[in-house]
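Only one protein chain is missing; all other protein chains are in place.
Residue numbering begins at 1 within each chain, and the chains themselves are lettered A and B in the order written.
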Amino acid sequence: MSFPILTATAVLPAVGAIVTAAVPAARRTAAKWVALLFSLATLVMAAIVLVRFEPGGDRYQLTESHAWIADFGVRYELGVDGIGVVMVALTALLIPFVILAGWHDADPVETKSSRWRPTQGFFALILMVEAMVVLSFEATDVFLFYILFEAMLIPMYFLIGGFGDRAHSGTDENAAAQRSYAAVKFLLYNLAGGLIMLAAVIGLYVVAGSFSLSEIAEARASGSLDMATTTERLLFLGFFFAFAIKAPLWPLHTWLPNAMGEATAPVAVLITAVVDKVGTFAMLRFCLQLFPEASKWATPVIIVLALVSIVYGALLAVGQRDIKRLIAYASVSHFGFIVLGIFAMTSQGQSGATLYMVNHGLSTAALMLVAGFLISRRGSRLIADYGGVQKVAPVLAGTFLIGGLATLSLPGLAPFVSEFLVLVGTFAAYPVAGIIATFGIVLAALYTLVLYQRTMTGPVKTEVRTMPDLKVRELAVVAPLIALLLFLGVFPKPLTEIINPAVEHTMSDVQKQDPRPDVEAAK
Amino acid sequence: MENLIALLVAAPLLGAAVLLCGGRRLDRIGHWLGTLLAAASFVVGAVLFVDMLGKGAEERALHQKLFSWIPVEGFQADIAFQLDQLSMTFVLLITGVGTLIHIYSIGYMEHDERRRRFFGYLNLFLAAMLLLVIADNYLLLYVGWEGVGLASYLLIGFWQHKPSAATAAKKAFLVNRVGDMGLSIAIMLMFTTFGTFAFGPVLGATGETSEGMLTAIGLMLLLAACGKSAQVPLQSWLGDAMEGPTPVSALIHAATMVTAGVYLIVRSGAIFNAAPDAQLAVVIVGAVTLLFGAIVGCAKDDIKKALAGSTMSQIGYMVLAAGLGPIGYAFAIMHLVTHGFFKAGLFLGAGSVMHGMNDEVDMRKYGGLRRYMPITFVTFGLGYLAIIGFPGLSGFWSKDKIIEAAFAYDDGIRGWIFGGVALLGAGITAFYMTRVMIMTFFGEKRWQPAPDPDKDASVEPGIEVTPGEMPHPHESPRSMTIPMIVLAFGSVFAGAFFSIGDRFANWLAPVTQFEHPHPVISVPAITTATMVVLLAGALIAYLMYGHRPVPVTAPRGSLLTRAARRDLLQDDFNHVVLVRGGEHLTRSLVYVDHSLVDGVVNGTAASFGGLSGRLRKLQNGYARSYAVSMFGGTAILIAATLLMRAV
């Protein structure tokens, strides 16, 4: 038996979490370094996984399988396909930036009303989330996935509720109430989805007699497992509901702005760039693969929901007065694009959606982390409290602009590639939906540029006059992200090569073929 | 040779990267580096041009594929370049005028502390614009298309601390995005129709699909062109774009970027040729814009905004010509090139005037400057003669051809209408340009003391002005006058050089085809008519502005004048319908999201809370009440058991 590298990739951050938590309270800086080193080691592991993955090979690679709860047929089964391996890599890549950006977010504060903040806990929780997210991208056993899907709520709950953004309007007590409201809302919303998913997971076991993704898929393909149409649809809805909450899809999105607004910027990145991706990833892996017919049945409704998310999220972003809530609504719009690409069920749409998950992670991280640096300098999240920042902090403004341009999918930056693929893929299957989604690009320009204009340009406000520019640590966070955005915008081939075969598998799962061009079809 | 093509883009791109990331260390040499790399790009273009001339007309197109960009099942996009005669023309124009304006900017931006960044943006613009014209597929063209939009955004908003500049930049980008939507949909249509969006396969396969589909693609491309080239109904951003530094207005918003729409239409000629309805739409847009721009140009007192109206109008001519099909493509491009010379020259002249006049832009506060700025006067004057179509100068050759071609739209009423509009436009052009000329260089001195920049946001910052000081008009430094002189040469001679023996049309013919137009009336008659309206326009302008003194504060003016000063109320329409409407929409959506969507969620949570609140009243802490419920429960259980037994 070979070295269980997938388990190792997930266990490493978990061990890191324990070690970080065990660092003595006074050695705060040491804890940070421990966390950073463990996250970097995980990144190395993920890179090894990426290298060892053969794009042209089997669908699931580097598989591991052990009996776990034998009485119920629950197994500890891991394996990655092209989509999973990319998501693991994205997660492992982003966590070091999250840790580095949140370097001082959990330092103790000296004011009377705020409690002592356990720095060790903050970084341990981040690593814990990483471990669970990585494992959930690797799990090929439905029950195992379900457990991780739910378990990652616990560290997230504490990260949101325990370590809020220090920049807030109003009193400390008020802010604490807001924060706990956001954390509870996040938890309850996702638990509700998880509960329904649990029912569907049990239902799936009753029908199929197994939790193993590959076994069920095989049984379905060979015809030995015949699901009644209604059963399949109900099970599909159970799974989809949970994923749509996590994604989040309109109208189940309202927890996201609260959570992202109240959490610190790095935690907000953790929510939207990492944890939420589990939702869209699971749509691709579980919904389409286990319930292909029901997925096709639900497609029209889901496409409409995705379109509403795109336009509605963008319009709400325009109307926000809080920088972080604006970015949260922009994310709602972007998740609409991802879901649209997945359910357009064309090669371009699904490749685009997978790429979109990666690129959205990078672009939101860039924008949100710079926004966090900005907010920490002024101590306010309100757009109206800024103005003329580019005059005093040009590097900060420049990186903020690049993050914004990535968010509005400027050609030449990575998100353009994925957004255009999603648009083309959707347009080929559903032209009207494609055109409506195109309106998203105008609205994206609107909310990004309005944000930039109101915060960065114009006369310098007195309060920002002494604002320092980006420090070395902050630049070390932003510069690699921007470099990646540029590189993947021009040369996304390394990723598409890995993703394409996986997408072909998914396309054959749902038995869909790309629509042929009119000119060829006419011949 | 084809390996050199990538260098065209690479040189300015390198410049942009170095200048923007380099930091303050490069402040002292940044402008020289930027200019050098722009010039390098021009040299590469010239080498390729000479090489191209040495080949037969049909073998001149070069291709270079760098690598596969987005390889996805059924979807191939390459980073690949194509350099044919059409692209070559643009490459020379962009790098040539671009280099001149880099040189000019060295002097113009001398006192601006952010000059290095300015040159970085200029280089970025050059790279994007070159990418736009040498891309070999629509998706890569789209990259350049948005790239120039970004550069334009950055440069319009270069003086970001001025709220008006920041707003203008945002507006330009947003209006352009509406156009980009058109380009995006056009590419999607091409993909679903042809399975590809590379120029060769798409333009070669137009015969295999329906006219309806081609019309749809054509209209979407037209929407894109309207955004980038400031054509009605997406023209509103161009006037505001004059908030940018003047060299930017000359390079981007006069000579090169705004003509990208014309390039797009001419490049997609095969699609438009097969879709007459789309062509008609192009011609109508061109005709409406050429009048619109001309009318706006007549009313503006801001010299740059008057020139911006003129730009809009001249591009209207080009779009009109591009809509005429093979009889017009060559003339559209020819006018584009000559316009690039004289309009860039005029803008640089305007910049030179502003430079000497404490950055005053109101022509009513100029007057009598010809004695103080002789070089500016002469070069501006030659540009003026060229744009109005004075016989023998560039504009005469190119604009006359377009008027002829417009008369040749068809044999019937449309030929007369479009020809007539083009002719009328020539008359108005002569009027507003003469007005600019007289108000700036002739007549009384109407100079005013410099305003206080703290109080008046319209003052261009960057150059130190002492409030209250009277302007001391002076000729600009040599780095500024030399580009003006070079451009003036182009304004004078380019037209004749291109036109004699249809040299330019034949050069482009392998790409765009060329047919001689057959206007509804004879060519000499058209030329005569053009001369008559031209003289009439100039004469009216002289009578109104040269013959009697010009008031320093603008008179109220007629209804049309007042409307034209406000861009024919289009901005007001946008403001009321789009901005206000959008604000209301977003505000009500925020409310809906908070109270309805989130309300349902919070309501569910609250109802559970209420229920448990009632249930918890049972837990009152009294041991005896618990005992009662225990006994009661037991009694009920026993009773139920007995009852079940009995039944």
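To be clear about the criterion, contacts are C-beta pairs under 8 Å (C-beta built on N, C-alpha and C of every residue); 3 or more make two chains touch, one makes a residue touch a chain.
By definition in this document, contacts and distances are computed from a predicted model.
Peer 1: Which listed name, "Nitrate/nitrite transport system permease protein", "NADH-quinone oxidoreductase subunit K", "ABC transporter related protein" or "Molybdopterin synthase sulfur carrier subunit", is the one UniProt assigns to the chain that has been left out?
Peer 2: "NADH-quinone oxidoreductase subunit K"
Peer 1: Among the chains present in the display, which ones are touched by the chain that isn't there?
Peer 2: B
Peer 1: Looking at B:Val47, B:Leu560 or B:Ala627, which residue reaches the missing chain?
Peer 2: B:Ala627
Peer 1: Residue-wise, where is subunit B in contact with the chain that is not depicted?
Peer 2: Touching the missing chain: residues 616, 619-624, 627-628, 631.
Basically, only the chains that are shown with their structure count from here on.
Peer 1: How far is the middle of subunit A from the middle of subunit B, if each middle is the mean of its Cα atoms, in Å?
Peer 2: One centre to the other, that is 37 Å.
Peer 1: For subunit A, which residues are in contact with subunit B within the complex?
Peer 2: 185, 188-189, 250-251, 253-255, 312, 315-316, 318-320, 347-348, 351-352, 388, 390-391, 398, 405, 410-412, 416-417, 420-421, 423-424, 427-428, 431, 434-435, 438-439, 441-442, 445-446, 449-450, 453, 456-460, 490-493, 496-497, 500, 503-504, 514-520, 522
Peer 1: Spell out the residues on subunit B that touch subunit A in their complex, using ranges where they run on.
Peer 2: For subunit B paired with subunit A, touching residues are 20, 67-75, 79, 139, 142-143, 145-147, 150, 153, 157, 160-163, 165-167, 169-170, 173-174, 177-178, 180-181, 184-185, 187-189, 191-196, 205, 208-209, 213, 582, 585-587, 589-590, 593, 597-598, 600-601, 605.
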